[in-house]
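Of the protein chains in this complex, all but one are displayed in their positions.
The first chain written gets the first letter, and so on, giving A, B and C; residue counts start at 1 in each chain.
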Amino acid sequence: MSSLDAVLAVPLYWMAVGLSGLASAASRGRHARLFFPLGALGGVVLAVAAYVAISASPQSVILPLGLPDLPFHVRLDALSAFFLLLLGVVSTGVSVYCGGYFGSAGGGEIRLLCLQYHVFLASMALVLLADDAYLFMVAWETMALASYFLVVTDDEVESVRRAGLLYLIVAHVGAIAILLCFGTLQLGQWNYTFDAMRSNTLSVGWASVAFLLALFGFGAKAGFVPVHIWLPEAHPAAPSPVSGLMSGVMLKTAIYGLLRVSFDLLHIQLWWWGVVALSVGLITAVFGVLFAAVQTDMKRLLAYSSIENIGIVLAGSGLTILFHTYDMDVLAALALAATLFHCLNHALFKTLLFLVTGSVMHATSHRSLGKLGGLIRRMPWVAAAGLIGTLAIAGLPPLNGFASEWMLFQVFLLSPSLPNSYLSMLVPVATAALALAVAVAGYVIVKFYGVVFLGMPREESAQGHDAGSWERAGLLWLAIWCILLGLLPVFVVSAMDPIARAFVGATLNDSMQESSWLFLTAFRPERASYSALLFLLGIVLTVLVSYLLVRRFYHGRVRRSAPWDCGYGRLDARMQDSAEGFGQPIKQIFEPLFKLERSQPSPFDARPVYRSKIEDRIWYWAYAPVIKAADHLSALVGVLHHGRVHLYLIYSFATLLALLLLIQ
Amino acid sequence: MTLSFTQQLINLMACLLLLIAFAMVSQRRILRLIYLFALQGLVLAINTAVVALATQQPHLYFSAALTLGLKVIVLPWLLHRLIDRLNIRWDIETLLNIPTIMLVGIVVVIIAFNLALPISQLAGTITRSSLGIAMASVLLSFLMMITRRKAVPQVIGFLAMENGLFFAATSATYGMPMVVELGIALDVLVGTFIFGIFFFQIRETFDSLDIHHLEKLKEKT
Amino acid sequence: MNPEFFASQLFQTLLAVLLAPVMLGWVNQCRAWLQNKTGPGVLQPYRVILKLFRKDAVLAHNASWLFRFAPYAVFGCMVLAVSIVPILATDLPFSPAADVIALVGLFALARVFMALAAMDVGTAFGSLGARREMFVASLAEPALLMVFFTPALISQSTALTTIVETLAHRELTIYPSLAFAAVAFVMLLLAENARIPVDNPATHLELTMIHEAMILEYSARHLALLEWAHALKLMTYASIGIALFLPWGIASAGQWAMMPLSILALLLKLLLGSAALAVLEAVSAKMRIFRVPEFLGMAFLLAVLGMLTRLLLGSAG
Partner (left out) sequence: MIEIALLLGLPLAGAMLLALWGNRAWAADMNASMSLLTLLAAAALTARTISQGPMTAWRELFFVDALNVFLVALTAFVAFTTALFSRVYMRVEQERGKLSPARLRLYHSMYQMFNFTMLLALLTNNVGILWVAMEGATLATVLLVSLYRTPASIEAAWKYFILCGVGIAQALFGTILLYLAAEKVLGAGGNALLWTHLHAVQEQLEPNVLSIAFVFVLVGYGTKVGLVPLHNWLPDAHAEGPTPISAVLSGLLLNVALYAVVRNKVLVDGALASHLAGHLMMGFGLLSVLVAALFLSRQKDVKRLFAYSSIEHMGIITFALGMGGPVASFAGLLHMTAHSLTKSAIFFAVGHAAQKTGTQIIDQIRGLIRTSPAVGWGLMLGSIAILGMPPFGVFASEFLILTTAMQQQPWAAPLLLAALGVAFAAIFSKVQAMVFGETTAQRLPHPPALLPVFLHLFLVLLLGLYIPPYLAEWYRTAAGLVG
């Protein structure tokens, strides 16, 4: 059985699991512990088969479904295999976690949840496998629908419904744009298979139209500024494992689509596409991280940080396009590898962190950073997993987040060799933006971890218990992957060689010479090299040595006492720095970016209340006017339907005469 | 060239029809309106008969008879009984004042004639010159429906329009095939009955036949 | 790689670790002189550290394992950092393991542990210090990267050894772009090492302190490690500055004969550099916390300008 069959079997299997889950009558806990782990098995199979398929040659098959002249075409090449690997690994962890999570927490009818969850997984797999526009769109929209239903699980809450609505609307408009993009690509001979589109040669103008449509359409799903607007609403609304999947995998399917269209289906590329992608990406990255810094809801914070990472990924693909258009394919290969690697890493640690928030909410039923604190003592497991995720997302060596960001920086440093001087001038600015985003990300995540897990609980109610065994297993799975990919990046990166060869026509062996299992190099080893293992070894060694020396020479007696309170004596949890406080410096510096409304109490206020609300200006710049215009227009046409039959008769009369005169 | 007697006769009828159409547009009294409608039907019937005489088309005699029966006797009688039952005889107020309507009517007639010109070139019938008039009277009754505020005159306008169509059919093509003629006649008859039912429904619901009661369904702004 | 490499690596690391407190002491001594005080003497930091090691540790009731682990982690990071930077010779077996980007990552790692540990106990001071530290860092870190990237562009490499090789051992050329980078670097050094004008290591006034606020809960051996790590950090920065901007005299691969000479050169440079630092601190005043972004923004800008000039002037830059 070929790896394609195996891969193709998994979505079907998931469908089956979902349907049987819908049918089964087991009690909530047993239901969850039975069906979600079953789904996890599918994830494992998918991951293995996909890993095998990356290096295999593309395989395709035609299913007996679909439109008359357009049966479903399925194709498994290196790129889809890579993203399927991502899906498989992440979904395994999430499914295991769900076994515990949905078993006890998370409202909603468990049977429907199970069905929607597995349909969601299956549709994502099919999106990655589709080889014709129709199947792609079907899977794409099914994915949107399934995730929508998962988002509105707690549909009694008004804000949840609003979030879901916003999400689906943006998703649908984006989908129509993608559809039009395919309409442009198929070049009027109504052959919607990707093969036919590959062979088409579009004029430069139409190609650009297609690219921009794709950028908009997929951007609406990935959350590029300014079509990110749904993301920070929908992620907090959804149950945490679902937020994890959406942020970890679903956003990546959009990246996949963008790469598929711009590198595979379009036969040409223009250098300014790269510039557009690069600038949009960096703007998105900086924007996302700055907004993440001022959030007070932990899931919103993570959602904005997803926007940031997606921006980084987009910037990477932009650079890839740039190099590719200037035939610097060796560099393009490196950029592509870095981009994809960051996709994978972000999927892992972001999902991990979302699961952590899930356990926290599960334990404390609080989501606001203003209430949490000190959980490291009550939930050590979750705290440990969270720490790993934190270090990874902060881009700290020796974890995986650093590895991909290291590669990206290398790519940026290589780009001055671009022939176009303006572009090479652009690069320092771009690098600076990237560096800023990465650094502020560290700030953000320290805020997240510190406020949630360290210090003292800010509200008495926020006392948690540690997560159950299923949840721990899920967290552990993802955490281990974060560490592994951080320590041995070369295995994954070198596995991307087929993708690079297929899409930018250069092998990674040239762009990463002498990379061994130990050393990750960029271009040439003497140019730059990084070895996470040695790195870790060094730290561990020094820590051990210093620890042993300290133990050896000095007795390690420890006395416990109250923290030093400067003699004030009434030190309590409310005196800790709050999430708002943490965000405040960023608020101060980048004030014009935010739409702030503060209400500060007067010094004489008996019961002082401090409230500050931060909103996204883009909503007021881009969206509100559109809505207003639509309302205005519909008010105008509303006048037409005036209720008087005479008027209606006049309409027909006028139409008649007008047409008669027209055809004269 | 000099026109044959029948042709002159037909043109005369056509002019009469146009005249009646204008009269209906400008008529204020509902009873007169019904009489005018009957008159229109009569002229139509005569015209059809003349055409039949001139062209020896047997089925035209039939449709002439049909017209006479339906539009000169039955429908006016129905309407008359209707307004007796609903006793509405007072004046009809129009939306626009009469002269304006007349002016619009003139414009409509001009347009109609211009449109009809190429077609009547094509039509090989001795009645072709009256095609424009037919179209004009159709549009005029359309205009009448637009400008009337009461239910009954609107219906009369509707029927008058149907007359115009019938006239067009005879003048352009010596009438439609028999089946169609019958079908149309049936529809008209049923339609009138249903209109009658409606008058009573409207009457008992709004105790008036003024259409401005029927302006509730609109887009709330 | 043969054992000599490891020998040189070990030697350099140990040297740096041992020298670090002296350097801190020397800086303070110079400052004391500049302020017409006698000063505690160069070896004061040693005494402090030893004293601290002898004491019993006091921990807050709710201090978690993270709190106790952090000092070791920070110290480890700093030792690793100083052993990456080629101070004496460029043939370090460890340097391929980490380039400048990894070095910045290393500093970030130490900083994050520091901040987390500071937030662990949950006092107002700790979290305040952590916030300010991370905030300063979030602006300083990109600037530092930019500073590194200018020489990286020149030497077509981000590996420190390669950079030093190119800068030190090719015929002497003046790089205007490096001037920008150097100024920016000095500003960053001040900010990152909690020196005036950004922070004042000598104060415990909560309105101004950053670094001190973070370590307020620490005592005894933990505090000792942190202080030592602090000194090491200063040392590392100094040696980075030397390596990037005054690389002459650093022995290149395999030149054992050069070693004594380079040690002398190093000591000289450190002596002068620290004195200059002291002067700089003495003449400038502590700035308000919300002036700091402007200060660091300036550094950031200079660093970017350095890169731009490099690209503008091409190989001459």
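Descriptive notes on the structure:
We adopt the following convention: contacts are C-beta pairs under 8 Å (C-beta built on N, C-alpha and C of every residue); 3 or more make two chains touch, one makes a residue touch a chain.
Just so it is clear, the model here is predicted, and its values are computed rather than measured.
The chain that is not displayed touches the following shown chains in the complete assembly: A, B. Checked against the hidden chain, the listed residues A:Thr184, A:Ser240, A:Ser305 or A:Thr351 yield one contact partner: A:Thr184.
Touch with the chain omitted from the figure is made, among A:Gly103, A:Gly164 or A:Gly288, by A:Gly164. Of A:Leu4, A:Val74, A:Ile110 or A:Val152, it is A:Val152 that touches the chain left out of the display. Residue A:Met137 is the one among A:Met137, A:Val261, A:Leu396 or A:Leu475 that touches the chain not shown. In the full complex, chain A makes contact with the omitted chain through residues 64-68, 133-134, 137-138, 140-142, 144-145, 152, 155-156, 158, 161, 164-165, 168-169, 172-173, 176-177, 179-180, 182-184, 186-188, 190, 192, 630-631, 633-638, 640-641, 645, 648-649, 651-652, 655-656, 659-660, 663.
Counting over the whole complex, chain B has residues 115, 118-119, 122-124, 135, 138, 142, 145, 151, 154, 158, 161-162, 165, 168-169, 172-174, 176-180, 183-184, 186-187, 190-191, 194-195, 197-198, 201-202, 205-206, 211, 213-217, 219-220 touching the chain that is not drawn.
Basically, only the chains that are shown with their structure count from here on.
With centres taken as mean Cα positions, chain C sits 101 Å from chain B. Centre-to-centre spacing of chain A and chain B amounts to 70 Å, using the average Cα coordinate of each chain.
Annotation: 35 Å between the Cα-based centres of chain A and chain C. For chain C, residues touching at least two other chains: there are none.
Residues 53-54, 56-62, 64, 66, 72-73, 75-77, 79-80, 83, 94, 96-99, 101-102, 105-106, 108-109, 111-112, 115-116, 119-128, 130-132, 134-135, 137-139, 141-142, 145-146, 149, 152-153, 156-159, 162, 216-217, 221, 225, 290, 293, 300, 304, 307-308, 311-312 of chain C touch chain A in their complex. The part of chain A that touches chain B in the complex is made up of residues 635, 638-646, 649-650, 653, 657, 660-661, 664. Residues 95, 111, 114-115, 139, 142-143, 145-147, 149, 154, 211-212, 214-219, 221 of chain B are the ones touching chain A in the complex.
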